[in-house]
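Note that one protein chain of the assembly has been removed; the remaining protein chains are unaltered in position.
Note that the chains take the letters A and B in the order they are written out, and that residue 1 is the start of every chain.
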Amino acid sequence: MPCLLEMTDIRKEFPGVVALDGVDFQVEAGEVHALLGENGAGKSTLIKILAGLYTPDSGEIIFHGERLTGMTPQKVLARGIGFIHQERVHIPYFTVGQMLFLGHEPRKSNGLIDWQRLYEEADAALASTLGAHIDSRLPMQHLSVSEMQLVDITKILMTEPSLIVFDEPTASLSEEEVERLFAVIRNLKERGVTVIYVSHRLDEIFKICDRATVLKDGKRVGTVDVKKSSPDQIVTMMVGRKLEEQFPKVETKIGKPVLEVTNLTRGNAVRDVSFTVREGEILGVYGLVGAGRTETMRLVFGADPKDAGTIRVDGREVDIKSPGDAVRAGVALVPEDRRGQGVLVDMSVRENTTLASLKSFSSRGFLKLGFEGSAVAGFIKRLAIRTPSSSQLVRYLSGGNQQKVVLAKWMASKARVFIFDQPTIGVDVGAKAEIYRLMGDLAAEGAAVVLVSSEIPEIRGLSDRVLVMYKGRISAELSRDEATAEKLLFYAMGGGAVDA
Amino acid sequence: MDAKTPVADQLIGKQQRSMRLWMFVSRYGTLAAFLVMAIVLSFVAPGFLTMFNILTILRQISVLGIMGLGMTLVMAGGGIDLSIGEAADVGGLVCVALLAQGWGAGPAVLAGLAGGAAMGMLNATLIAGIGIAPFLATLGVHSMVRSLEMAFTRGGLPIYLNRAMPRPLIFLGRGLVGPIPTQVIVLAVLALAYYVIYHRVTLGRYVTAVGLNREAARLSGVSVNKVTATTYVLASATAALAGVILAARVSSGQPLAGGAYLLDTIAAVFMGRTISAEGRPNVLGTLVGAAFLGTVVNGMTLLNVVFYMQTFIKGALLLGVLALASFARTKRG
Partner (left out) sequence: MRKMPGGTSSKLSGAKSAQLLTLGLFAVMCVVFAFLSPVFLTSGNLLNIARQTAMLAIMCFGMVVVLIATGGEADMSIAGVTGFASGVVVTLLARGASTFVAIVAALAAGTASGLLNGMLVTKIGLLPFLATLATSNMAQGLEQVLTKGTAVAFSDPFIAHLANGDTLGIPTSLFLVLGVFLVFYVVLDHTGIGRRLYAVGGNPQVARMAGVDVDMYKTMAFVVAGLCSGIAGIVLMGRLSGLTPLAATHMHLDVLLAGYVSTVLSTVGAPGIFGALFGAVLVGTLTNGLAVIRVPTFYVNLVKGLLIIVVVAANAIQRRRRRSA
């Protein structure tokens, strides 16, 4: 097959870092080509160079036999390369039609926008290209995440591209919606559109990709034919480590109940949820996006007001109305949005570590700075937080180390219950393993751990017991041995005959 | 991971180095500008560098400085108080009006402070309770209190006492401790108190956290609404004390007098931000900012700059300071 895109010897240096060190990347016409690598491996830099957002220091890009230089995002788009970005890019109060035609609205002869034609063409584009049944007059804010993505794809397809780059497109999609997206991608392939697929999720690569290129530390490790390779082989290429080693399950002694939640309810999002977590236990909570997992945990933590339900910690009923109440009761939440909600990026490691337990580092409101300093130093050592000093702003730490600061904060507050909501999103494989190990340590020390995750391997690898949620309810409770991928998915998709 | 650490460290080092360079320029730039201005003034303005004038400057900046302390805390908490001048008015007017009713100095001053605190609670309710953007909430309160002041003073007439100002208030407004005006001592004591609150007390840490990221602070168990409310109440009460000092200085209650300090207060806090390493509002910086502004005004008066030119020059200065402070932050981010 002929090469559609050839990026040769691409080099890009940022102050102090070589992000790409002579990377070659070839994509053949008509294939779905995966681009893989840990965080910081250089994938996003490569994609940004292709998108015209960065200028490479050296190297050349040949697309359709034409050498691309001095590119801007608009010029790249005009050459026929479209991008589906990770962030859902929309304007809440724009209608679907306005969104699709932003920047090139059809005009009447007097130069004003022809609204009627705009909506007709928008409907046609939505219907013909994807069979996506979305009314083009609906405001974007009324669409679901996957519908918005379909709008994004339609918008790209309107430019009739020959290559589309999907940058981690399934990050916030449910399994159902992922399947729908794959159908769209397969359809694109049939129509002769070439696809570059950037993802962290191995299973997806094996479902839809033809070839995969792996980057590591700014260099190309290799390109493989997906059908002739295995997940282990690809992971080894990415990190030099085998898959099983990722989940070091520590056997712990499971003791008495620590957290008991009964009949927790909030609107339709969380309905009558009851569960118990014991000392030394890791409870996995699996479900599709929108199943109510995060919502349930936010209720337990007091981040949102609950309609009904009781919460007991160590056998005592606690009235949790705010996160402050939860912290006092010994409940800790490691939120999914680490940089926005987990840490304060513009505060130091020290200030972050003691924020939830400042009372124990003060007497009558006055801070005991010396005591605080030595305690924080202890946590830095114990969790192996990589930071030049405790006064370093958390902004400058890597994702994994930021997550460790969140953990240090809750360990300092002497929490009994640790709720992790998708703790390894945006964390590279190496740091992931460290976080898994720390979760195991917490359980071993007698804490109760709740792990909310969308990744089946993570859930299966770490949990002693798994709850599956579907439409705001618990649809199944499975033991570690029962929790096969098939069963988890079956119950997560409503297979347990729970009413809607 | 281990293989990548040196690279990451290099990145951090580089960022910090360029950041440090920039911080150096902006931190010492403000101080240098202050120094240069003072030197130039001492040459061109007769009487600038006399003990008498320096004490005058200190007296002039004490009200601004005291109001700036409260504003520092509010702005560190991510808010702004556009009604801070009116809180000073309320303090002065309530105090003088009650003195005119025959109240003693102590109760009258306390009532003035309580009036200011009540205004702060109104702001706090609107901002922390209802969730209105601080600048809009305090703008609404600013205009409401102004019109109430007008109504209360029959269209803006000052409130005079029909008897002598009580001694303690004369001491507060015009007295000296040794060679130093009492109000400067008050400023110094309050500054120390605010420094302690900000750097050595849990509240200060919480305020900073709330100002940097409200939601993350909340999810760390900080009672964000209580913390926000406290900053507004403290700021208004502190401003009310400034209003009492102002009233004691001129022996009367002057309606609509505090509003003139609003932009200067904001400017002082922003100037102070450029001096801090993290670019956050801080007590010491605000004092330097107030001194800077006070010296500018004093210099212009000594040089006989007409009042409308003074307005203009101060306006330009405020713009410059805001630009510098934000620019420093953009650079860092």
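To be clear about the criterion, a residue touches a chain if its C-beta (ideal position, glycine included) is under 8 Å from a C-beta of that chain, and two chains touch if they have at least 3 such contacts.
Model, not experiment: these values are computed from the prediction.
For the chain left out of this panel, the touching residue among B:Ala133, B:Leu157, B:Ala277 or B:Leu303 is B:Ala133.
By the touch rule set out above, subunit B reaches the unshown chain at residues 126, 130-133, 135-137, 139-144, 146-148, 150-151, 155, 263, 266, 306-309, 311-316, 318-319, 322-323, 326-327, 329-330. Contact between subunit A and the unshown chain involves residues 73-74, 85, 87, 89-94, 98, 102-103, 105, 111-113, 115, 138-139, 141-145, 147, 290.
In the analysis below, only the chains that are shown with their structure count from here on.
If you check the complex, the residues on subunit B that touch subunit A are 1-5, 7-16, 18, 200-203, 205-206, 208-209, 212-213, 215-223, 278.
Within the complex, the subunit A residues that touch subunit B are 14-18, 40, 217, 301, 303, 322-324, 326-328, 333, 335, 340-347, 351, 355-356, 358-359, 362, 365-367, 369, 386, 388, 392-393, 396, 398, 400, 409, 413, 428, 430-431.
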